[in-house]
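A single protein chain has been omitted from the complex, and every remaining protein chain is retained in its original position.
The block that comes next holds chain A.
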Amino acid sequence: MAKIFIYPTNSLILSDLVERFGHKPLAMMEKIREKITTVGVDSPPLNITPEDPKLGLKYASVEVPAGVRGRMSIVGPLVDEADAAIIVLDSASAFGCMGCARTNELTKFLARQRDIPRLEVKYPRTDEEGKDFVYQIAEFLKSLPKEEDGE
């Protein structure tokens, strides 16, 4: 079972497909759960600690807004941890909580920088594109090792 970094990092479709084909999705939701169940991080609506922007310094320079660094403190370790990555481009919904364009760019950049198997596809708009989308993702996931390599 490989750890697959997915972008968009909170995608239902990608998270489901990765699990469906027998791997572990590295998604934002799991990290958020860890954060909110940590004692001491309970000041609504904040869900990061003052430490997070500091942790984010590993991925983004001090000049960038604290929000980027705060987000990168969650997303960055996911990229570092990944055995493979699936990036879906042209997401019309990369807005709202997901909508930090600079974080999104940096996330994709970091995933591309790593020397790991990577698949880049576009969000499907038609049935034909959908078939291609699922086929590519499924074949990519099947090509990855299922067993733990015992690292």
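We take it that a contact is a pair of C-beta atoms (placed from the backbone, for glycine too) under 8 Å apart; a residue touches a chain by one contact, two chains touch by 3 or more; residues count from 1.
Please note the rule applied: contacts and distances are computed from a predicted model.
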Undepicted complex member, UniProt protein name, chosen from "Hydrogenase", "Methanogenesis marker protein 6", "Ferredoxin-like protein" or "Glutamine amidotransferase": "Methanogenesis marker protein 6"
Residues belonging to chain A that touch the chain removed from view: 8, 10-13, 15-17, 19, 27-33, 35-37, 39, 42, 44-45, 47, 92-93, 95-98, 123-135, 138
